[in-house]
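Mind having a look at this structure? Questions to follow.
One protein chain omitted, others in place.
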Amino acid sequence: MKFAIALYSAAHSPSSRRALRFAEAALASGHEIVRLFFYQDGVHNASSNVVTPQDEQDLTQQWAAFVSHHQLDGVVCIAAALRRGVLNEDEAARYQRPAVNLKAPWELSGLGQLHDAIQSADRLICFGGP
Amino acid sequence: MSTLHVLSHSPFSDTRLGSCLRILGTDDALLLCGDAVYALQPHSSILKTLEAKSDTLKLFVLEEDLLARNLECLPWATCVDYPRFVELSIHYDKVNSWL
Partner (left out) sequence: MPKSLLIISRQAPWSGPNAKEALDIVLAGGAYDLPIGLMFMDDGVFQLAPKQNATALQQKNLMANLQALSLFGVDDVYACHHSLAERGISPTSLAVDDVQALSADEVRILIDRFDQVITL
């Protein structure tokens, strides 16, 4: 079974952890994840500037490790990311901003990537809210 | 076609559960996770609403969220972990998460 997983809430939201646990369970059961797509506040999950207190779960780090380890396609919506200050090197240069906080394994791209994932997956599963 | 509706907002401060129950079909199911599991709070008005639908409502609850809140599953509902959540998302034709 092919899953497209979309996340709409930031890393400090319980739904970010829930999405990651679901994604892990899907792969562990032998399913495929065609793409992770981060939209709205979900773009914050890809920020490399999130600092989590040491005694708490670091979801941004866990997400990046998960995507790298399984070589998944991790796409962050560019319009939602720019609005929320999540920029890769190209965008930071384009808009003359002092910080870059989006790096590999994450990629910035458009909403077409969400539609493309929906078309190639058997199921779209969205996580967001609290 | 069947739909698994997923809720994560507390039903005591939000309209999602009410709207969802209004449009839930006989082949559909409801999965409560996060603060939505407060719907199982004993003696609450929301629990009474759910109990009144216990004959027809297919209700699933994410176990970790029940445990965290010291709530118990209902005899007619089903407690699920993540592997079972994945299975449910396949069993139903689509998943509608109320974000």
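The letters A and B name the chains in turn, as written, and every chain counts its residues from 1.
We adopt the following convention: a contact is a pair of C-beta atoms (placed from the backbone, for glycine too) under 8 Å apart; a residue touches a chain by one contact, two chains touch by 3 or more.
Model, not experiment: these values are computed from the prediction.
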If the hidden chain were put back, which of A:A28, A:A65, A:A79 or A:A104 would touch it? A:A79
In the full complex, chain B touches the hidden chain through residues 1, 3, 15-16, 19, 22-25, 28, 94, 96-99
Touch list for chain A against the chain that is not drawn: 6, 8, 39-40, 79-80, 83, 110-112, 114-115, 118-119, 123-124, 126, 128
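Note that only the chains that are shown with their structure count from here on.
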How far is the middle of chain A from the middle of chain B, if each middle is the mean of its Cα atoms, in Å? 26
Contact set on chain B toward chain A in their complex: 8-10, 33-35, 62, 81-83, 85-87, 89-90, 94-95, 97-99
Touching residues on chain A, where the partner in the complex is chain B: 1, 3, 8-9, 14-15, 18, 21-22, 24-26, 28-29, 31, 122-130
